[in-house]
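A protein chain is absent from this complex, but the other protein chains hold their places.
We call the chains A and B, going by the order they appear; numbering starts again at 1 in every chain.
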Amino acid sequence: MDVALKIWRYDPESGERVLRAYEVDAPEWACLLDVLDLIKDKHDGTLAYRKSCRMMICGSCGMRMDGRAVLACKERMKPLVDAGHVPVISAMGNMPVLKDLVVDMAPFWSKIRAVKPWLDPGYDEVAEKERIVSQQQMNAIHKESLCIMCGCCVSECNSMESDPEFLGPAALAKGFRFVGDVRDHADVARLNELNEEHGIWDCTRCYFCNERCPKGVDPRDAIAKLGAESIRQNVDHDMGAKHAKWFVKSAETTGWLRETELVPKTQGVVSAVKQVGFALNLAKHGKVPPPFPPHVAKDVKEARALRDLVRMQGREGAAGIVQGEHALAQIEHVLDADPDSAPASRIAPEKAGGKSGGD
Amino acid sequence: MDAKHDVLVIGAGCAGMRAAIEAHDAGADVALVSKIHPTRSHSGAAEGGINAALGNASEDSPEEHAFDTVKGSDYLGDQDAIEILCDEAPDDVYQLENWGAVFSRTEEGRIAQRPFGAAGEPRTAYAADITGHVLVHVLYEQVMKRNLTVYEEFFVWKLVEHDGRCQGVIAWNLLDGGLTTIGAKTVILATGGAGRLYTGTTNAYACTGDGMAQALQLGIALKDMEMMQFHPTTLAPTGVLITEGCRGEGAYLLNSEDDRFLKRYAPNAMELASRDVISRAEQTEIDEGRGVDGNVLLDLRHLGAEKILERLHGTRELSMVFAGVDPINEPIPVRPGAHYHMGGVDTDVWGRTTLEGLYAAGECACVSVHGANRLGGNALMETITYGKRAGAHAAEWALTNTTVEVPASAAADAERELNELLDRRDGERPWSIRNELAETMHENFGVFRREEQMQRQGELVDELRERYERVVVDDKGQVFNNDLTQALELGFLLDLASCMIVAGIERKESRGAHARPYDFPDRDDENYLRHTIVRWVEGAPKLEWKPVKLTKWQPMERKY
Partner (left out) sequence: MAATETKRVAYYKGCLASLSAKELDTSTQALAPKLGLELDELESVTCCGAGDIHEAEPDYYLHLNARILAYAEQTGADTLMTICNVCTLNLRQANWQLKNDDNLRARVSQNLETVGSPPYGGTVEVKHLLWLIAEGDGYELLKQVAHKGLKGLKVAPFYGCQILRPSKILGFEDPDRPWSLEAIIEACGGEPIDYPAKIKCCGFPIIQAREETALGELIQPIEQASEAGADAIVTPCPLCHLSLDAWQSKLKKATGKDFQMPILHLSQLIGVAAGLEESELKFKRHVVSVEPVVTKLEA
């Protein structure tokens, strides 16, 4: 089949950045990576990109297709060709571009190293045999252990785009791989570090990482698990943690969110005072509901009782998220079997909404 | 010299990283060099598991493991090396778990073990079907913990021999360009296999046999080069691996008549017979017209969605993306693909090669623990156990020897040779030579081999070598020039192909992965219970023989 695509080329030696069009004859089973190989072999050997396993396990070939990070070896070209779509290929985002589709992964790796990504069992000697750990305990970190360090999650991370020092989804997911590993005994130390600036509470919950991850790691959920463990272990000094805890308090007292008190509870009274001007402006428009009388939901007693009840059932902290993963793992299986329930095709030209998908 | 170290490990897959960790812990100044980031190494693509007689699934012993390995090797494996592997395996696996490897667990919370090909007991310890991935990551974590120096994306091109020792390497710096000379008291090759010699291969693009070819250039012996394992379950046309673990979990192999054909080839072990036996069976079925579009069918449906989603989710993903098939609902079309190179640099049980200071471990080495055919799960085990041993020995040697010297001429010569290649304007692009090599190897040196075909292949390779003299590189730049490194990799493949064919022609019997059903269908222990040894002498491969070490087991008829 005839495959046409455009690639953003960047030559570091001349500084030139230019969008080039290519067309090659590729087999029907070809993925994006195969097409790049054909271009490099037959048209332009200077095209630079990383590759190795071509089977979605090494993590080398992360790049953007129409502005979205993908593994080049995973993207089949036939659906695009059939739809008459010409994709634009570019390097992953949030990382400096070295050449063409090759990014400098050094900042990525230094963030991984920053979470001390090795088991800390709390002792030095090697045990005689394996540590006894149940499959259920290991399942707590199953998803995080799938990570192939491809960088796709980092590419569109909205928080990192705004704050480049944000540790990011890959590093944080790796952090949970250890916090959630029952054999690791440095939980509290790890959580304290991850609760610092540019850590857990910097995540903006845009879910781009979950959406982009080609392996189903769901980094956002790993970050939520870290938050849950932090709060469970009373590592909760960060404003983000306080903000989250206030939601719980609201739910079990009035049911509805006690918005007015959210600012002082999150940011502390001093900071709340500094915000008075801003708050008054909001109040003018009725955006600051009076804290009194409290807006209480009907039958809120049930919500209170629920909290007391569930707290006794041993699913505290990250376990509360892990318990749902078994069901979520079924999603793709079920959706794939039922085409009607799958989201609209990636490329539905008659419906596609323009700019957000491109470069 | 741009840098120097006590121990320099080339290749940062399981063998390389394990060697480096061991050498570091023994007190040596260690560095790893890798043309790709360590976690991109092909060890990560291993799926099914790692063998050790842990005894968690059933009563087992290192001796049984050793016997299965010896028999599996079609008696070409060196039994002393095999015994060491099987004895040390359990502790080495426990070490990995201690470091945090995310193994699947039994009901009792111990490391889970599954049945695998040609194993008498279920001893393949696994992590769902991503065992290699899990091991690569736990090893890299330990590398980061020790803050080991890694020359990342440095392409080692040549080994440096000086004063009767290997004293370093010359590498092309992929990120910034230019040649770098790194001196080392000892060098450990851990560069993996050469599956890229074939079109249908489970191997990554990076598996181009670099270390073996570099050793060859120094006149070092390569052993059993003709022994390339064809994995029975790979996806057409690219060769993506579908793990043996599927069969370990109970999958069936069917032909076009819906028949579990292995009952005619391996009636006892059936789908869990040895890999060479199954590949031959499949190829025969396909050749005799009972294939489906050149494949046979791997049926997982009866395992059920739950089991597949839990233990074989990687397999399902691969099958869906690359074959368009959901194994929960349909069988997967598979066929034999080049997978693992039993042959490699000739080493002793400490990983020492015939050149002082140079070691080899993992797939690029040939101790030999796998002989003419490797058991599934033994490759990962070899990388760990022999990686560890090479690292330990290299460190010990390096710590008792003080000098490192790399003559300036080595770098100068390399520079000249490189510029000659880069300056060339007219010639052939590597891809046409590379594709022709892979296609013809697939056809003439695959599962079944014949004298005339092998001879012809030898001539073809010679022609390709001549064409390679005029190969041209498009990219003349410094930054990330993998057009250049890919051209150099092709050179390695061509050298290795020549060696493999010479060895294949001279072994006039069928043993393990070397199957000659048309001219030499039987195993001939009397004449061929010995290893092929190839050395590069005056620009061509020269063949010799080396006896196999027997300790406990005498060769017997091999049936599954």
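Heads up, the rule we're going with is that contacts are C-beta pairs under 8 Å (C-beta built on N, C-alpha and C of every residue); 3 or more make two chains touch, one makes a residue touch a chain.
None of these values were measured; they are calculated from a predicted model.
S.K.: Kindly state which of the options A:D11, A:D44, A:E193 or A:E316 is in contact with the chain not pictured.
M.R.: Touches the omitted chain: A:E316.
S.K.: Of the residues listed, A:W8, A:Y49, A:W118 or A:F166, which one is in contact with the missing chain?
M.R.: A:F166
S.K.: Which of A:M1, A:L19, A:V182 or A:A297 sits in contact with the chain that's absent?
M.R.: Spelled out, the listed residue whose C-beta touches the missing chain is A:A297.
S.K.: Give me the chain A residues in contact with the hidden chain, please.
M.R.: Per the touch rule, chain A residues meeting the hidden chain are 66-68, 158-159, 161-163, 166, 201-208, 210-211, 218, 220, 223-224, 227-228, 231, 238-241, 243-248, 250-251, 255-257, 259, 262-263, 266-267, 278, 281-282, 285-289, 295, 297-303, 305-307, 309-311, 313, 315-321, 323-324, 326-328, 330-332, 334-335, 341-348, 351-358.
In the analysis below, only the chains that are shown with their structure count from here on.
S.K.: At what distance in angstrom does the C-alpha mean of chain B lie from that of chain A?
M.R.: For chain A versus chain B, the centre distance works out to 35 Å.
S.K.: Which residues of chain A touch chain B once you look at their complex with the stated criterion?
M.R.: 11-13, 27, 29, 40-42, 44-46, 48, 50-60, 74, 76, 98-100, 102, 105, 109, 112-113, 117-119, 121, 126-135, 138, 141-142, 145-146, 148-149, 178, 181, 183-184, 329-330, 333, 336-337
S.K.: For the complex, which residues does chain B have touching chain A?
M.R.: Per the touch definition, chain B meets chain A at residues 36-37, 39-42, 44-45, 54, 93-95, 97-100, 102-106, 108-112, 127, 130, 132-134, 137-138, 141-142, 144-145, 175, 204-206, 237-238, 240-241, 305, 309, 313-314, 317-318, 320-322, 326, 328-329, 429-431, 473-475, 477-483.
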